[in-house]
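So that we are looking at the same thing, I have put the structure below in structure tokens.
The complex appears here without one of its protein chains, the remainder shown in place.
Let's turn to subunit A:
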Amino acid sequence: MQTVMSETSSQNAIDVQNAVKRFGDFTALKQICLAIADNEFFTLLGPSGCGKTTLLRIIAGFDEVTEGSVRLYGEDLGALPPNRRPVNTVFQSYALFPHMSVLHNVSFGLEMLGKSPAEARERAGRMLELVQLSQFADRRPGQLSGGQQQRVALARALAPQPKLLLLDEPLSALDLKLRKAMRIELKHLQRETGITFVFVTHDQEEALTMSDRIAVMSEGELQQVGASREIYERPCNRFVANFIGDTNLLEVTVDRIEGARAACHLGGGHALICEAVEGVRDGARVHLSVRPERLFATAEPTGPEALAARVVENVFTGTDITSIVELAQGPRLTLRSSNSERGNRRIFEQGATCFVNMEAGAGRLLVD
């Protein structure tokens, strides 16, 4: 048992155990336990102020945990200073050295590692090529746009080939198009280099598109850790369901548990069958999360579970059409269908009556 434990922990890039961080009497991290595997693209996702940067700073060595421990490849980091950790950071504020050229910024880490200036410059030049900034090598960081500065920061952190790269919201200053391109680029880069990425963002779409696994954080606590799909489709609580993507959160009462299925009813008495989850008993009042794209409207009921509703509004968003419908004496629901011939057949005029159907297994009961 003992050996198995140490075996698994040495394969992890990062092992955070019961980490607590307090600033005075404010607790920024509350008992965080987290394991990040080698070669993983791991994302910390959460709203502003939830402690993402704090956790990164602890891994990088700028702050120490108040309680608990952080291990890097099985080795306790303790009070190892940041310059002795095989970890590089892309800072939220870039922190490019304003008095050095772009090239010198990128070669700095290599020089500090003892590489000869020529070798450092050569490698830095290749890193700049990688982020497509070769023509700006001799400029000062202040003469670059925000997006270019971010790419310099990325090149600078990648140049010394760290085992672990920490990225603190590195794409936040880019426009949507460039951000989307950089997402693919980053993911590609991570696969190619095999460096473990710990990526911080408060953008759920960014997290879903790039990550192998996501940790959702809120107020210094981990809410859920899992693969992108799992987090999206099987959120474990209301916070996660709400934070990741759009969802319909409905209050339901559980009538009966029948094996793996739970028979419930909504506010207006509308009956529903969904997957049972642990911790839900007969008669419990809990929440049900249903993604808008898993609901569809039809003119006639498709089965006994179809819910009669009236269309309140249709909103055209380009790729999709969102319909807001109201159940008879019940809550409002949001439905989404793609803007395609097939999808448009499921759109009904405002004020029309229709039936709302839920795809099998789409409803997720949330205990809290």
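Definition applied: contacts are C-beta pairs under 8 Å (C-beta built on N, C-alpha and C of every residue); 3 or more make two chains touch, one makes a residue touch a chain; residues count from 1.
Convention: contacts and distances are computed from a predicted model.
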Which choice in "Fe-S cluster assembly protein SufD", "Uroporphyrinogen decarboxylase", "Spermidine/putrescine transport system permease protein PotC" or "1,2-phenylacetyl-CoA epoxidase subunit PaaC" gives the name that UniProt lists for the one chain left out? "Spermidine/putrescine transport system permease protein PotC"
Of A:20, A:95, A:308 or A:362, the residue touching the omitted chain is A:95
Considering the whole complex, which of A:16, A:60 or A:347 touches the chain not shown? A:60
In the whole complex, of A:81, A:259, A:303 or A:318, the residue touching the missing chain would be A:81
In the full complex, subunit A touches the hidden chain through residues 60-62, 81-84, 87-89, 91, 93, 95-99, 108-109, 112-113, 140, 142, 156-157, 160
